[in-house]
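Right, one structure below, let's go through it.
Note that one protein chain is taken out, while the other chains of the complex remain in position.
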Amino acid sequence: MSPAAAVRAPARPAARLLRATAAELAKLATLPSAVAAVLATAGAGAVVSAALAWSAVDAGESVSAVAALVRAVPYVQAGLVLVGVLAVAHEYEGVQVRTTLAAVPDRALLLAAKTAAALVASALTAAATVGAATASAAAVRLLLEAGPVREAAEPWTAPGAVAYLALVGLFSHAVALALRHLVPALVGVLSLVLIASPLLGGLTEHARWLPDRAGALLYDPADTVLTAGTGALVLLGWTALVGCAAAVRFARADA
Amino acid sequence: MSPGNTFAAELRKAATLPASGVAAAVALLGSSLVTVLNSVSARVALDAGRAEPGSLTSPFELGYAAVPLGTVGAVVLGVTVMSSEYTANSADAGGGRQITATLAASPHRLRLLLAKALTVVLAVAATAAVTIPVCVLIARLVVGDAAPETVGPQEMLHRFLGAALYWTLTGLIAFAVTVFTRSGIVPLVLLTVNSSLVSFSLLLTNVTPLAHWLPDMAGRRLFGGLGTVEGGLDTVPGAIVMAVWTAGLLAVAAAVFARRDA
């Protein structure tokens, strides 16, 4: 009925995806809990890495800022889990998901947009966190006048940590898409990553195939079977597996 | 409402909450799964004669190794008993939170909080009473005669009670923290991280020895036998410190809850 609606040209698929992704990112940027999660994760990265660098220097260890970052990653991954889960779970706190589906009824498009937005949000959070953690560890070293580091840091450790943390966020997002609700998704991923994985890691060598242990090779390649690249593929494989189950539920089930 | 009725109502609410099912699933199914993987790999190693001397192969130790997962279950129970009151239901604008109905039915707030705390204790204790024996039983079934039981019944009982006490106190701390935050996100993330090897409290002990007096660090020897870091408080004083923390946090939670607007 309106002239604006009558003359508009149909948007191309790429443009529609871009638009839906922008809407998803706008949702996250205006969700107080998501913004708080991002800031808290970066803050925790700075504090934890500073504490690790401090105690290492105190103990007379020679630890570079990047090495302190590597030790800090297991602490901050919980924040990425939260970011990934919130991107989905907030839709189901109340009835916002209905508005979302009314605005973008194409389930495949919506799923792609949500995933892309979660990846962008996770990557930004991961980059901010890794940056804050490295900077704070370096500051502590300066402050304590720590001696020079004997071993040179590998150049790809920090980017590897960013990639790992971003993929953990994406994996959590997939789990949340499958489970929908905050508590089961958050508790499920956190128990897996923080408790079950170290527990199993100490017991069986097969634990290297767990999503987080495989992905961790991106910044700390210590495995004999998997490399950083194949480890990342294993983590992506888990994400795809969970994501497929989620996609089937998302596309088939009533909202 | 009489105190008994308030308690009965709280118990019913907790039992009908889907999140309680999540907690039970994490505690029972998660621990059972870990125990199965754990004991199967131990059995394989034993059968191949590869079991390293000194490794924990007794059925009790194998089953008990899953106890940290149960702590997460206790955290979820403690958190959701409170956070569910503040979750908006489908009426997305305005009120629509259960806390209004709860306070209308039980206006005596201290009594209500006490009923909720008792609910947490009962739910966590019941989870412990089921989960730990089930895990030990699974380990015993899988390992069978391949390894002898090295833990005596007296020690088993002590360690079972220790773990149950640690879970219960953790559940109560989670509950008290959720009274402050209303939302479950912060206590869930914080306490799950602290139940793991990358615990913030553990990290803090590297910076200051005072961190050994934090509730989770103080109480960790209740598990007994599990490889824990050196230093810190002994079992009994540690348990007392953790219990004092719990009581203190509950008291502050009660003061806050009694004074603030719903």
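The letters A and B name the chains in turn, as written, and every chain counts its residues from 1.
We adopt the following convention: a residue touches a chain if its C-beta (ideal position, glycine included) is under 8 Å from a C-beta of that chain, and two chains touch if they have at least 3 such contacts.
One rule holds in what follows: contacts and distances are computed from a predicted model.
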| item | value |
| --- | --- |
| Name per UniProt, for the chain absent here [options: "2-oxoglutarate dehydrogenase", "Ion-translocating oxidoreductase complex subunit D", "C-type cytochrome biogenesis protein CcmI" or "ABC-2 type transport system ATP-binding protein"] | "ABC-2 type transport system ATP-binding protein" |
| Residue of A:Ala14, A:Ala59, A:Ala102 or A:Ala222 touching the missing chain in the full complex | A:Ala102 |
| Contact with the hidden chain (one of A:Leu39, A:Leu241 or A:Ala255) | A:Ala255 |
| Contacting the left-out chain in the complete assembly, out of A:Ala23, A:Val120, A:Val149 or A:Ala245 | A:Ala23 |
| Hidden partner interface residues of chain A, rising order | 1-2, 4-5, 8, 10-11, 15-16, 19-20, 22-24, 26-27, 30-33, 90-91, 93-96, 98-107, 252, 254-255 |
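Just so we're on the same page, only the chains that are shown with their structure count from here on.
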| item | value |
| --- | --- |
| Geometric centre distance via CA averages, chain B-chain A, whole Å | 26 |
| Residues of chain B that touch chain A when the two form their complex | 18-19, 22-23, 26, 30, 34, 37-38, 41-42, 65-66, 68-69, 72, 76, 79-80, 87-88, 90, 92, 183-185, 188-189, 192-193, 195-198, 200, 203-204, 206-207 |
| Contact footprint of chain B on chain A as seen in their complex | 33, 37, 48, 51-52, 54-55, 58, 74-75, 78-79, 82, 93-96, 181-184, 186-188, 190-191, 194-196, 198-200, 203-204, 206 |
